[in-house]
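A protein chain is absent from this complex, but the other protein chains hold their places.
A, B, C and D are the chain letters, set down in written order, and residue numbers restart from 1 in every chain.
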Amino acid sequence: MEKNLILQVKDLNIEFHDHLIPETVVYDFDLDLRVGEIVGLVGESGSGKSMSALAIAGLLSRKDMKKRGQILFDGVDILTCERNVLRKIQGNDIGIIFQEPMTSLNPLKKIGWQVEEALRIHTELSKEERYYRVIEMLRDVELEDAERIYHQYPHELSGGMRQRVMIAAAMICNPKILIADEPTTALDVTIQAQIVELLKRLNREKQTSILFISHDLSLVRQLCRRVMVMQGGYVVETGDTEEIFNHPREAYTQKLIAAIPKVVRKS
Amino acid sequence: MKSGKKKNYNFIVGGTITGLMLIFIIIGFFYTPYDPNAMDPSAKFAGISLKHLMGCDNFGRDILSRVMKGAGTTLSVAAGTVFIGTFFGIILGAVTGYFGGILDEILMRVNDAIFAFPSILLALVFISLLGSGTYQVVIALGIAFIPSFARIVRSEFIKCKNMDYVKNARLQGAGHLRIMFVHILPNTFTVLLSAIMIGFNNAVLAEAGMSFLGIGVQPPQASLGRMLSEAQTYLFRAPNYAIFPGLVIILMVLGFSLLGDALKREE
Amino acid sequence: MKRKGLKSLLLVFVLTTLAIALSACSGDKEGENSSQITIGIPQDLEDSLDPHKAVAAGTKEVLFNLYEGLVKPASDGSFIPAVASAYEESEGGKVYTFTLRDGVKFHDGSTVTAEDVKFSLDKCADTSAGDPLVAAFSNIESVDIADEKTIVVTLKEANTEFLAYMTTAIIPASNENPDTNPIGTGPYKYVSRSPQENFVVEKFDEYWGEPAHIENVTFKICSNTDSLVMDLEGGSIDMFARVTASQAAELSDQFEVLEGTMNLVQALYLNNAEAPFDDVRVRQALCYAIDPDEIMMMVSDGKGTELGSSMFPAFSKYYMEELNDTYNQDLDKAKALLAEAGYPDGFSFTITVPSNYQPHIDTAQVLVEEFKAIGVNAEIQLIEWDSWLSDVYQGRQYQSTVVGVDASNLTGAALLQRFTSDAHNNFINYSNASYDEAFDKAIYSTDDAEKTKYYQECERILSEDAANVYIQDLPEFVAINKKYTGYEFYPLYVQDIAKLRLAEE
Amino acid sequence: MTEQKDILTVSSLCVSFQDRSKGLFQKKNRIQVLKNVSFSMKEGEVLGLVGESGSGKSTLAKAILGLIPYEGKITQVSSYPQMIFQDPYGSLNPAKKVGWILEEPLRLKGGPDSAKRKERVREMLIRVGLDEKFADRYPNQLSGGQRQRVCIAGALMQEPRLLIADEPVSALDVTIQAQILELLERLHKEMGLSILFISHDLRVVYQMCDNVMIMKGGELVEQGTVEEVYFHHKNEYTGNLLQAAGIHI
Partner (left out) sequence: MKYAGKKLLTMFLTLFAVTLFVFLAFHVISGDPASSMLGTEATPARLEALREEMGLNDPVLVQYARWAGRFLTGDMGTSYSYRMPVSDMVTDKIPVTLTLTILAFFMMVLISIPLGIYTAKHAGGVIDRIIYIFNQIIMAFPPFFSGILITLLFGRIFKLFTPGGYISYEKNFWGFVGYLFFPALAIALPKAAMAVKLLRSSVIGEARLDYVRTAYSRGNRTNDVLYKHVLKNALIPVVTFLGMALTDMIAGSIIIEQVFSIPGLGRILLTSISNRDYPVVMAIIVCISLLVLVVNMIVDMIYGLIDPRISVE
């Protein structure tokens, strides 16, 4: 693989098997992710963008999900490797955050315990060292009063704070890749902007490459340098964000961009 | 879904058992091989034979006929109980669930009181109040079953009353009663149906328990519970006297619980 | 760590429950050193333990072993001296003089004194709370202590049968709560009790008479009569009086089954004040409709003795076997009588039965079938014993009921007085002038032969007038483990445990 | 255009809730959700209401619809305003067919006999761009966009003069969103319908509405035509909102 290529997805196909008739959700998905790069994955619901992300994070169950192609990370094919090899990567090298902050945290466990979990699994740090790493991380995601939040429960925090906790939990082991599956959809506009800024900062400081999945084109435009447009499981178009926004080549992309209401002087 | 196979497997087995039982009982209403109360001294403790498919009891009465009639009584008692329980349960549950407030508080306290009350004593009180006999048993058990139905209906109503379609109905000018019984009630049918199935089983077991203690249906009228309690004495000499009524109770309850399970997985 | 912890926790649980289960089988039999027996009884002694206040037959049956009167009934129906060493009757049965046996001790070690005897008799005759504790004592004029050793009892009117009432228990005046702490002079003394579980007594060593053989006796309450066979065979009880015929038939040869009679009059008692049973023809029709043999066949495998009137064979003097044939089953005559009485196509009525006596419930079910043959539709109504007492026995709001009436003492009056018009316990509202006249003659006659003639006269009237539909004196089967022997039947409803002894002795 | 009269005027509207979390006996304090809100709407106008979650915009809608108690005055020209909701799954009764749902408003208003009602339902279905045969389908057999069209049809059955749309398109995909907005625009023109359009998406509001109000913490912080508010906003919070939505003027 090229030197600064961190992840390579080659010809990925995903087929659902638990219904009676098998149903393919992702066709020939290719992706080359470089170190520190932010790539946007855009498409409407049912376009297969989340499925691809979950496949990369190794979260698609192997029983009822037939997958073809390769996901190469650091010389390991995530699709076919041993489960314990995959587990070593999950949470350590690849972090993931989800759309619903409300349900993505275990309601009965304290925030500190959940953020610390990846450390417990992947490192030999002592209890105190883990505590400091968590406090430091919570401050890093701009949560004041980290000590108090450490002992609080998810239901005691606001949506925005919970999403910051998710990011802290995913980044605690300083992973090489962070997958963000519609992280801001459930949040208010102002908080959405803050989360995007936070992701930018983390990408800059820690050189974590980010795969940003969203249905909101204007948001992707603010964050990602490269974007891939998906529809019905196919990658319809891929390329530089500004290039695609100004001169969309594919009909579907044009339709998507046209659907965004323009704010331009009426008079 | 994986369990799909088990679901209709339940449906088939449950359906056949219940079907057989219903046929067995319906025939019992019109025709029984012998008059269930006719005593034949010569046939005392007669074993299983072609003449008496289930043998005879200590009075020489044909057990098959008594079981058919007994099953009929137990079924009608259970059906009556469930009807009373459901009817008043719905009204009580709907009102407390929909309106809430002090009315809800008081009625729920009364509900807890009846729950805390050993149902056997409640039945005893009603029986001594109204005299023993099938109808009194139905009323006694019916009232003891109201709290559990009321609780189920109440939780469903609480869940549905905040839904948008209820607000819509109010905006369009629908009255409270119409909203409760025309709009919300149909949505509770699936949960209610499985509760009725479970309620039915508990009613069958409760009737059997009560006649076991001698407060249910009066002799010489056949009831499965009473036959079981009398059969205890002759367990060694005529085990068939105990096994057949017990078997019929088990089949009835098994059939309905399988059906209940199959229906519950429907939604 | 967590998962392993959970697993080991579960393991510990499994081991403890298994250990408990195994220990279950070891804890069966304690040491066999002192002779002991466990006797099953169907109902607990839910009653006062004061012999004068106890009412339930089940209580009196057990208390028989703890208390003794001046005289004591023997198994053949005669009376033997007990606390009194001797007695004589004078002035034609009006005055009875008892000489106190010396050295008779109470269970608490104190000696019986004349004062104790007077205290006991006065207590039973006392009329301050309305009627006296023992109804017959209303006939007592006075009880006087002649001297240290003799008691004189004077009656208002002579009554040759009065001696039977002298079996009333003698208790110490010093005992403040006889209700819960029974002290008497019997062969066994009270040890302890636990409600619904057991009633424990042990041998009273300083008993004046022939001492009991078995040291400790536990009366164990087996309320679930249906699981009796299992309890006997399982070994948790060694003896049980009054098992049913079918239960007796199922017992293994480890048990001996003795057959006697229950000494009670089982009949379909009719409320003579209520239509249609106020019409003698209807009552007679019912008598013709039933066949006691078929009932006995169904209910107790043919065992039991047929009865024609309110008297059972244990009273050999008065019992009249020929009354059994007053009404042999004759369906046509029954239908004819019904037509004559204005019920050509029969009528319907309810039989109220107490729910705690299975033999009576079984009999009622057979009666229902038999009455169908003459177009009479009988419906059974089971009610609790206590409701039967207040609604049927005292309240007399019933049409018919199936119960067994026993004799509270060894007198003819015990069974027949109930049917005199003014008797307070005449729960069937029977009133027949010639019956009252015959009964009075019997009571006040001092000649035994004359008294027997008049009692039999009463029985014939009850039978011919079909006061009730008489059925049988239920058989009594006593199942007793072959390790024990010596059981004796009494004409009364009692269990004499003192007579029992270990077989190999 | 003749002087349009006001269809809705709200003056110094206040709404407060009992704080339930405190115990049975402690003094209850009441949380102020709306602090004297005042505005008015012209006949046929589409008025935008923008605010973040918790700003009180839904509470305002409920107050106008009379679903919750309030202080202050709300005057409406025609009574019975109708509403369409954000979550298409919760706003249609899952146990009933679409035909029945659409007929219900007519039944409640003592509409003509059932044949005429069915006819009106067919008309309305076509009007909102759905095929007639949708009448005997159940809500769970429809897509998000189709369900929202049925909601709009249901809301218009009683021919209301005022329609309150609470985040009608937020849960839909961009392309479907565009179709629904276009439908609302058409109906607004054809029926002279006045719409109170509530949303957190500034771009959608800009496209749909003539005037717009910005709400923060239960107060109206800015009002005016979309031009004035978007290009010459006076309030700093409005600026943040615009900036966060990536609208750089």
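Definition applied: a contact is a pair of C-beta atoms (placed from the backbone, for glycine too) under 8 Å apart; a residue touches a chain by one contact, two chains touch by 3 or more.
Because the structure is predicted, anything quoted here is derived from the model rather than measured.
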item	value
Touch with the omitted chain, as defined above, among C:V62, C:I170 or C:C222	C:C222
Residue, one of B:I91, B:V191 or B:L205, that touches the chain absent here	B:L205
Which residue of C:D122, C:E233 or C:D330 touches the chain not shown here	C:E233
Full-complex contact with the absent chain, from C:V280, C:L389 or C:L502	C:L389
Missing-partner contacts on chain B, residue numbers	2-3, 6, 109-110, 112-113, 115-121, 124-125, 128-129, 201, 205, 208-209, 212-213, 225, 228-229, 232, 235, 242, 246, 249-254, 257-258, 261
Residues of chain A in contact with the chain not shown	57, 59, 87-92, 95-96, 98, 100, 103-109, 117-118, 121-122, 153, 155, 166, 169-170
Footprint left on chain C by the chain that the document does not show	2-3, 6, 10, 13-14, 17, 20-28, 43-44, 46-49, 55-56, 129-131, 135, 179-180, 194-197, 221-224, 227, 230-231, 233-237, 356, 383-387, 389-391, 393-394, 408, 424-425
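Throughout what follows, only the chains that are shown with their structure count from here on.
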item	value
Central chain (distance from its CA mean to the mean of all protein CA atoms)	B
Most distant chain from chain A by Cα centroid	C
Centre-to-centre distance between chain D and chain A (centres being mean Cα positions), rounded to whole Å	34
Multi-partner residues of chain A (each touching 2 or more other chains)	none
Shared interface positions of chain C, touching two or more other chains	none
In the complex with chain B, residue positions of chain C that touch it	224-230, 244, 246-247, 249-250, 294, 297-298, 355, 361-362, 364-366, 368-369, 380-384, 387
Contacting residues of chain B [partner chain C, same complex]	37-39, 41, 44, 58-60, 128, 131-132, 214, 218-220, 229-230, 232-237
Residue ranges of chain D touching chain B (in the complex, touch as defined)	65, 67, 80-83, 85, 87, 90-96, 101, 104-105, 108-109, 151, 154-155, 157-158
